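The structure under discussion appears below in the form of structure tokens.
Yeah, one chain of the complex is gone here, protein chain that is, but the others are all in their spots.
The letters A and B name the chains in turn, as written, and every chain counts its residues from 1.
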Amino acid sequence: MARTAVHGRLSWQVATVGAVTEETDSVRTIALDLPDWPGHRAGQHLDVRLTAEDGYSAERSYSIASADGEPVAITVERLDDGEVSPYLTRELRPGDQMEVRGPIGNWFTWGPHDGGPLLLIAGGSGVVPLRAILRHRQRSGSTVPVRLLYSSRSLADVIYREELDQWSAEVRYTLTRSQPSGWGGFSGRVDEAMLARVAWPASQRPLAFICGPTPFVEAVAELLVARHYPASRVKTERFGGA
Amino acid sequence: MALDGNAIGGLLLDIFAVEMTSAEATCAACGAVGPLAETTVYVRGPGTVVRCRRCTSVLMVMARVRGLNCVDLSGLAALEVTRSYD
Partner (left out) sequence: MTSPVSRGFHRRSRPAGAEAGKLPPGQHVTTDFPVLSAGPTPHTPLQEWTFSIRRGGQTLRTWTWPQFQALPAETVTVDIHCVTRWSKLDTVWRGVPVRALLDQVDHDAQYVLAFSDGGYTTNLPVKDVSGGQAWLAFDYDGQPLAPEHGGPARLLVPHLYFWKSAKWVRGLELLDQDQPGFWENYGYNNYGDPWREQRYTGD
């Protein structure tokens, strides 16, 4: 049975678009119907391949937004000068098809056996794989303590807000460009002072996952190492535009 | 822009036919050891260049030449794949 699962992971399969959910003005979650999906771990991603009528094709990677056992879904942020994301976030409709390969990546993943306490730090669309981790943690009944620090330009740009607000005791936002009046959360970039309030002490042997644009990830990783998190307990995933 | 080895999980799967982001790489130049997921990766270019995060020397170069993957691993002193069973 393991052999069959490995084979499915290595090849491209046709996915049919199911429901699409507009998360924000520029971000959309796309559920995919994948009959041969072998299951996945929280934090993994999949590759998407789109083929045009003239045979031109483009491939991109997207973090899986759902936990194992839920319908496979990806969350895509529209980059105005992109080639694939404008198509996925504006043109794509339920019933459309694309090719998908995955799940991919065994390093940036978390399961209950990995323990904690967990510190999840997201920059913009970097929240996607971390939300999969939160969902998986919830579905598995794990009681590992978890905190999410989510950096976003504004409240309107926060993805999955309603869902994250369920976990309000464990989620902190920092808004870097604009804050609503009366805002009681953090403002500005993640810094030493913010982490002093949010990060588990190193003595508790926390496990950290940082995801977002490269400069964000590197700045935050450096701050955590300065707080004596061993490099082996800080996992990073850098996103780049396409 | 520089990404990391997570970004080339699919490409590594094409080349090695197994999951490789968690494979441990040893830099031939400085001896640093770590998973491919944590290397510095440059993906936009004639090919993909994987560099040691510590000393920036080239670990691997992968280019797609006439539809085939051409892979140079001479920057690696060692590459250890950890088998995972689901």
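Here is the rule we use: a contact is a pair of C-beta atoms (placed from the backbone, for glycine too) under 8 Å apart; a residue touches a chain by one contact, two chains touch by 3 or more.
Since we're looking at a predicted model, the values are computed, not measured.
J.: One chain isn't displayed here. Which of the visible ones does it touch?
T.: A, B
J.: Using the touch definition up top, pick the residue from A:E83, A:E163 or A:E192 that touches the left-out chain.
T.: Candidates A:E83, A:E163 or A:E192; residue touching the omitted chain: A:E83.
J.: Please pick, from A:D33, A:E70, A:E99 or A:D114, the residue that touches the omitted chain in the full complex.
T.: Residue touching the absent chain, from the options given: A:E99.
J.: Which listed residue (B:L13, B:V49 or B:L76) would be found touching the missing chain in the intact complex?
T.: B:V49
J.: Please give every residue of subunit A in contact with the chain that is not shown.
T.: 12, 14, 49-54, 56-58, 81-83, 87, 91-93, 96-99
J.: Which subunit B residues would touch the chain omitted from the figure, given the whole complex?
T.: Subunit B touches the chain not shown through residues 1-2, 40, 42, 44-47, 49, 51, 56, 58, 61, 63, 65-66, 70, 72.
In this text, only the chains that are shown with their structure count from here on.
J.: CA centre of subunit A versus CA centre of subunit B: separation in Å?
T.: So the centroids are 22 Å from each other.
J.: Looking at the complex, which residues from subunit A come into contact with subunit B?
T.: By the definition above, subunit A touches subunit B via 2, 5-6, 9-10, 38-39, 45, 47, 59, 61, 101-102, 104-108, 214, 235-241.
J.: What residues of subunit B sit close enough to touch subunit A in their complex?
T.: 1-7, 9-10, 13, 17-19, 21-22, 35-38, 43, 84-86
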